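Got a structure for you, questions after.
Every protein chain but one is kept in place in this view of the complex.
Up next, chain A:
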Amino acid sequence: MDNESTYSGYSYKSSHSRSSRKHRERRDRHRSKNRDGSIRGEKSVVIQAPGESLLDADSPREDDRDDNWGETTTVVTGTSVDSISNEDLTQLSKDSEDSSALECRRYISPALGAILGFVSLITPLAFLALPQLLWRDSLDPCGTPCEGLYISLAFKLLILLISTWALFLRPPRATLPRFFVFRCLLLALVFLFVASYWLFYGVRVLEPRETDYRGIVGYAASLVDALLFIQYLALVLLEVRHLQPAFSLKVVRSTDGVSRFYNVGHLSIQRAAVWVLDQYYSDFPVYNPALLNLPKSILTKKMSAFKVYNLGEDNSTNNSTGQSRAMIAAAARRRDNSHNEYYYEEAEVERKVRKRKARLVVAVEEAFTHIKRHQQEDAVISSPKHPREVMDPREAAQAIFAPMARAMQKYLRATRQQTYHSMESIISHLQFCITHNMTPKAFLERYLVPGPTLQYLDSNRGRQWTLVSEEPVTASLRQGHVFSLKRLDLSLIVTATPLPFLHIAEEFIDPKSHKFVMKLQSETSV
């Protein structure tokens, strides 16, 4: 079930064809069944056991979505940007909403965008057609200049169509919590624009039955020109403005401290969040909850060092703080050997992993030598007594999997990756590698290094993230903004710093000025 609906696909000037619009609305309806969860809902979840928590631990939630609807400081999760853009057009703030209205609102805005687009496409044609239909007899005859205008009109409409298809009819990739300011602005602009043109047309042309047909055609052509300019404005605001890098975002994963730096342009916080998540899925190594920081043996030993007995005093608050302070002080004074154990344990684990890796590599290399690609010419040469069985890749993979299975399993257990790779997945990966003539090392690359998160996703489930921020999420990024993206088991903390302003000075070096001397150091005896 796809949880990720629109990012910016539903624009004001979207499709011109009704059928694709209907198809998308049908998909919307389908999608709306799977609502995103709420913050409160997430907080009540117990942390799952390490073995089970794969990446897609977020199941779609269908309850509690309206509890946090009215929060203004932290942002509520996933309703689509389209539904809130409609809200923006009608009223600016609505504190509580029941679910039925939410669902309706999801369709209203893409529908609105579609209608607006359709209307703006039809309008020039209507401007041309209406006088012809209504008062054809009294129109001035209009010869070559009109035909020239017809041609230019046709081509401009064609260009408008193609560029709208290219820019705005892309499948949406994310659901944002608040409306997208620029898009709403542009929708409003188009609406005002078309409305004012129609107003003028109605008052000045339809009423008095204007006979100057050339003027009317010129008017329609100017409308199309203006639509092209609005599309240019949309292109600049939505696509181009954020291309020049202005901020450096540091993204740190809270569970294991993996961090990356990215350069982005001027984006609002929610758009930056989507961008960061895109990069997260392909850059960050997969989060393995089984790889804890300190082995349990060391932690528990540290904890159980002190036993403090509370002999039933009434004034418990003061004593508890006094006790804890005493405990901490005593623990600090006591000689702490746990770092020693940690060091040796880590060395031991590393040695074990390296040994198993060596065994695995050898086993895989040997296994790969058992098969080779069957050439068509060999078929004649092979002797009738020992006919070589010709296998397809799947069977070949299964045949050579057996000798390496044990080594592979032991290695995966040592690196705690066994939950990510089932036997089925290993065999299909082996089949893939055999088909493409890969070496054993290429086959092993997937298991020796923890890959990016994207590699372990199944593509049919949506990803649910919560954006937590102190500033309103439609605000532009500024220096020192911190926001975080939470999921059930981990969160990403993002800090924004502006990129430094660069003073680049020029220095000219004459190529003839490169000269050298020997460094002298002579010693003379006298």
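Rule of thumb we're sticking to: a residue touches a chain if its C-beta (ideal position, glycine included) is under 8 Å from a C-beta of that chain, and two chains touch if they have at least 3 such contacts; residues count from 1.
In this text, contacts and distances are computed from a predicted model.
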"Collectrin", "Calcineurin B homologous protein 3", "Tax1-binding protein 3" or "AP-2 complex subunit alpha" - which is the UniProt name of the missing chain: "Tax1-binding protein 3"
Which residue of A:136, A:436, A:503 or A:519 touches the chain not shown here: A:519
Chain A residues that touch the omitted chain in the full complex: 519-526
